[in-house]
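Let me give you the structure first, and then I'll get to my questions.
Note that one protein chain is taken out, while the other chains of the complex remain in position.
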Amino acid sequence: MTTTAGTMRKLTYREAVREAIREAMHKDERVFLMGEDVGRYGGCFAVSKGLLEEFGPERIRDTPLAESGFTGAGIGAALGGMRPIVEIMTGNFSLLAADQIINTAAVLLHMSGGQFNVPVVIRLATGGGRQVAAQHSRSLEGWFAHIPGIKVLAPATVNDARGMLWTALEDPDPVLIFENSNLYNMEGPLAVEAGAVDIDRARVRRDGRDITIISYGASLFKALEAAEILAKDGIEVEVVDLRTLRPLDEATFLASVARTHRALVVDEGWRSGSLAAEISARIMEGAFYDLDAPVARLCTAEVPLPYAKHLEEAALPQVAGIVALVKKMVGGHG
Amino acid sequence: MTTTAGTMRKLTYREAVREAIREAMHKDERVFLMGEDVGRYGGCFAVSKGLLEEFGPERIRDTPLAESGFTGAGIGAALGGMRPIVEIMTGNFSLLAADQIINTAAVLLHMSGGQFNVPVVIRLATGGGRQVAAQHSRSLEGWFAHIPGIKVLAPATVNDARGMLWTALEDPDPVLIFENSNLYNMEGPLAVEAGAVDIDRARVRRDGRDITIISYGASLFKALEAAEILAKDGIEVEVVDLRTLRPLDEATFLASVARTHRALVVDEGWRSGSLAAEISARIMEGAFYDLDAPVARLCTAEVPLPYAKHLEEAALPQVAGIVALVKKMVGGHG
Amino acid sequence: MTPRKSAKTTAAPVEREHGLHLLRSMVRIRRFEDKCAELYTATKIRGFLHLYDGEEAVAVGVLEALTADDAVVATYREHGHALVRGVAAGAILAEMYGRQEGCSRGRGGSMHLFDARTRFYGGNAIVGGGLPLAVGLALADTMQQKRRVTCCFFGDGAVAEGEFHESLNLAALWRLPVLFVCENNLYAMGTALRYAQAATDLAARAASYGMAAAAVDGMDVLAVEAAAHQAAAAIRAGEGPQFLECRTYRFRAHSMYDAELYRTRAEVEQWKQRCPIASFTERLRGAGLVSDGDLEAIEAEVAREINEAVAFAEAGSLEPVEDLTRFVYSERRLP
Partner (left out) sequence: MTPRKSAKTTAAPVEREHGLHLLRSMVRIRRFEDKCAELYTATKIRGFLHLYDGEEAVAVGVLEALTADDAVVATYREHGHALVRGVAAGAILAEMYGRQEGCSRGRGGSMHLFDARTRFYGGNAIVGGGLPLAVGLALADTMQQKRRVTCCFFGDGAVAEGEFHESLNLAALWRLPVLFVCENNLYAMGTALRYAQAATDLAARAASYGMAAAAVDGMDVLAVEAAAHQAAAAIRAGEGPQFLECRTYRFRAHSMYDAELYRTRAEVEQWKQRCPIASFTERLRGAGLVSDGDLEAIEAEVAREINEAVAFAEAGSLEPVEDLTRFVYSERRLP
């Protein structure tokens, strides 16, 4: 972490998450972190490194390999008055905890007629692009966003990595936070006084008039990079960061599309049944008559992610693909 | 089962599935049925009743309550040369087997570079409407349709219940068949000579010129009923039965929308991230300039299904809701 | 660690008042379940309905060992547990009627009874799903230095589930105050234990996780009570989780859909000879502790309670349809 001029400092996404956890644990003794290798190993992505020394093994709690068991235990602990942060190493392993997340956490409040809410926060690493192959590369955040009863966050910026966790901990209901593992090393500015941020609204990260790109997580930066390139060709792209995938803030992206009349959704999920499909459908329903052209989607190719670098790159949405698609969309019916 | 005139006979959806299983087991000794209570209990929905007596406990194999274990065992048995039919009582419990379905069955062919295919068929009961509350009422077929590497079928008719299972068993890859439990008692005609059916194509179940309703499973019949009612008001509805949810046969519904210029998707999944969203997005991409009005979706309300009858009915798509929505859509911009 | 084998049946006499109390509790369950069956046939109750007849001694005996502060996690076969724990019969029945006066506002039904006041955490219809939850409740207590017990009921069928394994290991590893109560009624739906488990001694299996485990005659309310008291005391003394296998039998079908193809009438009749209520009544009578008058009084009292419960449910109201999407997310922030 390096301090820069004025009231801003620079730190990595990883440090931002770590600070958010530390801060929460200092502020509220009910908060604790639980998951595989969060303690003695230092966290599989080194997010929790050093926290064991600071808080001890009760509150930085290493678990056995038992995703259903410890996720369910986190849900139970939340019911019992604690504010657990459960770390599931990657979203892929959440498939082993899907029962507890969906059959328990998501429905207890409802089934009990409002009596029992579940204030658990579940953090999961997500995303492809690191050549770790099919079983370690999925982006399931959009998929989980289908489930009523949970909230799904996808912080992209350092500021959101820091602020959304705290807001999630204050939320009375189960919140899943998907952290794209490609972002952990990314540096970004953070106000020294930075605090909690809302988890209700999408944000326009770049203004533009010609087309709206809607994205989130690591893809957001690909969209922003593409926008820079397109600006040189005189195409002004507006970029919306969804931030929260469930519940969706459609007002923000519908307003943007109403201004630009064109939209592209960039999403690391597989195309069929993607979150991008939902965004497209919402625009269909809420901004159809504003559209000058059909909404387009750029998603991951419908293939389990291959190990080979050239194939994996071809499978994932990339800057060049965004640029080419936008040019076609804007050029075609300008 | 009652035989009617000529070469048609009438039987229930349940009987059709049972016949399909029986027939497959007679034709191919590699086929066997495995799952909780498929044998001695007679099947939780009585689908496999009588089969234990006919085929014995090796091939009608009761399993312990261990969804991951026996689903994975089915996948392994398929690898080992068998043609297992794994029954997971309801789609809700497939959350306990999600790891094996998604982390194993869906990716083995790919990860092995084409060496190991997994010819397993997994049958699951699905759907709400029986007052069995949140943990027993989900429609997850559209959700599973997001996953590359598996195929997802949703037979609605007696003919499809009979024919799709056999085709699924001949498929070299993992196939999930979602049987809506509200259909088991439904009677329908079946040709005495009925055989396998394709699992590649959607079907137009009713012709019409004013609007296309796209649906599948139990909702299909609500759509057809609504179409009957609307016909009395002079609104001619074309009804498309998707049949296979992954991979989607978009050609059939795009062609229909190109004729009718309007579309409504009726889907028992929750709206956000539903299969209906994917259909809407595909129409956006493939038939935007054919549309006279935005594609609409009628899905389950975004709530875990409540036990109370009046609330459950209000949550699910119903005939009256379809009729009202179609009237609005056709009337509004006729 | 080897299981403590069948905690021996107490031959010692029970205090009259306590004996009557236990008997009354069991009778309340039996009559309540009978009424539910009747109301199901009358289509007043819908959905799945799983009754507890024959297993009353388990819920009654075990719950005696808990205090008001303790927590209960149960299954879809939980009417009896809720009743004995102190949830009003009317609120339970109204729940099955789908009324907003129900203990879960009519949103849960028979399988999802909840009650915050008595720390009754459901009503879970995913077999094995309640176990991790119980582990977490106990973890919260431990971290908050609260000396409370979380009591988790589940069936013999649940023992095969991975969540059983993960939960027992976690509880033992972290020495959490969980009382695991396995209601071994020999069947999971239609699957007999011997078709589900390679090793059918469930207490022994539990002991392999390094926790104290005992098997007890689940048809004997005093034996269950004694074993539960002993286990709860061990938990309160900080000895970590305890496992209690209660060997019992369900007299009725698994649910209202079950054709009972998997067991003989003779087997059921044999077990009915060991009815926990009849046998306990005989014991009390033999010891001169109850009179026919007492029994009549209990039946009358229970009948009144159940009649009032039916009236309460019948008089209940429906939640407005406009409220459909409530309780998906909380309506207020937390403290």
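Labels A, B and C are assigned to the chains in the order they are written; within every chain, residues are numbered from 1.
The rule is simple: contacts are C-beta pairs under 8 Å (C-beta built on N, C-alpha and C of every residue); 3 or more make two chains touch, one makes a residue touch a chain.
What you see is a predicted model; the values in this text were computed from it and never measured.
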{"item": "Selected residue (touches chain absent from view) among A:20, A:33, A:47 or A:66", "value": "A:66"}
{"item": "Residue among C:124, C:169 or C:248 that touches the chain left out of view", "value": "C:169"}
{"item": "Per the touch definition above, residue among B:48, B:63, B:157 or B:180 touching the missing chain", "value": "B:63"}
{"item": "Contacting the left-out chain in the complete assembly, out of A:23, A:37 or A:225", "value": "A:37"}
{"item": "Given B:44, B:60 or B:78, the one touching the chain that is not displayed", "value": "B:78"}
{"item": "Missing-partner contacts on subunit A, residue numbers", "value": "36-37, 39-42, 44, 46, 62, 64-69, 92-93, 96, 130-136, 301-304, 306-311, 314-315"}
{"item": "Touching residues on subunit C - with respect to the absent chain", "value": "1, 160-166, 169, 172-173, 195-199, 204-205, 208-211"}
{"item": "Contacts of subunit B with the absent chain, listed as residue ranges", "value": "32, 58-59, 63-64, 66, 68-82, 84, 99-100, 103-104, 108-117, 119, 148-149, 151, 170-173"}
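Rule of thumb we're sticking to: only the chains that are shown with their structure count from here on.
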{"item": "Centroid comparison with subunit A (C-alpha atoms), farthest chain", "value": "C"}
{"item": "Distance between the centres, which are taken as Cα means, of subunit C and subunit B, whole angstrom", "value": "36"}
{"item": "Whole-Å separation of chain centres (CA-atom averages), subunit A against subunit C", "value": "41"}
{"item": "Whole-Å gap between the CA centroids of subunit A and subunit B", "value": "31"}
{"item": "Per-residue multi-chain contacts in subunit A, two or more chains", "value": "68, 99, 103, 110-111, 148-149"}
{"item": "In subunit C, residues with contacts to at least two other chains", "value": "104, 106-108, 112, 124, 126, 129, 162-163, 327-328"}
